[in-house]
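These notes are about the structure you will find just below.
All protein chains but one are shown in place.
So, chain A:
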Amino acid sequence: MRRRVGLGAIQQQKLAAEKYKDKGADIQESQLEQMTKQMDVFRIKLEEFAMKHKDDIRKNSQFRKQFQEMCAAIGVDPLATGKGFWSVLGMGDFYYELSVQVVDVCLAANHKTGGLMELDELRRRLIAARGQSPMHQEITKEDILMATKKLNIFGNGFVVHKLGKGKYIVQSIPGELSMEETNILSAASNTESGCVTQNQLMNDLGWTEYRTKCALEKVLGEGLCWIDRQTDEEPSYWFPSLFPGRNAQLVAA
């Protein structure tokens, strides 16, 4: 046995420990790479099987459950019916499946978008999440519009607004459940005078112009704020319930 003493030995030990650590990180990284690769193979295969063997999978209830579990673990969409002949007439599973996927996309993004999404953006996200194969990429905007029509039966909880030529915006949260206006109120109550402008809101909340405009118009429509167009710049919106000194007045009265 070689005895290790002195400063040199300590340094050497340190060096060795570092090397081990590096190696450990290396191994971990290569393992992650392996796993990712395996997952990709899994994904491709599951997508392929979901497409090819849909009916056989449906028939066997035990296997169906297992297949779904695999899809959940790997993040594959089991719904992959192609746009067949019948779907032109609005029949078949294609548009129903698509409508589920459309709601998926909206729900997943709601916490950021507040329930409003442009159709192009929706399509981009939908395609990205649907899968890699070319069949999944062929979803047109018209397909999506057709799919959302299936949801019309649920009242106006899920609506597509036409903004202009070929431009649509999808609203996935009904007004009753939308927190947009409440958020504007919170933003306004953080100001000193209880007044906000559109640009200010867009800055503070990070919202798009359309989203801000819609929400402000709604608040105005509900009679909860006053609009002031006297300034040279953009109009400002005042909230009477947030006027400074309102509470003081109450106390005095």
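Just so we're on the same page, a contact is a pair of C-beta atoms (placed from the backbone, for glycine too) under 8 Å apart; a residue touches a chain by one contact, two chains touch by 3 or more; residues count from 1.
Keep in mind that, in the parts below, contacts and distances are computed from a predicted model.
Peer 1: I notice the complex is incomplete. Of the names "Cytoplasmic tRNA 2-thiolation protein 2", "Vacuolar protein-sorting-associated protein 36", "Exosome complex component RRP46" or "Ribosomal RNA-processing protein 42", which is the UniProt protein name for the chain that's not shown?
Peer 2: "Vacuolar protein-sorting-associated protein 36"
Peer 1: Out of A:Ala9, A:Ala128, A:Leu163 or A:Ile227, which touches the unshown chain?
Peer 2: A:Ala128
Peer 1: So which bits of chain A touch the chain we can't see?
Peer 2: Residues of chain A in contact with the hidden chain: 23, 27-28, 30-32, 34-36, 38-39, 41-42, 45, 48-49, 52-54, 56-58, 60-75, 77-79, 93, 96-97, 99-100, 103-109, 125-126, 128-129, 150-151, 153-158, 172-182, 185-186, 189, 218-219, 222-224, 239-241, 243, 246.
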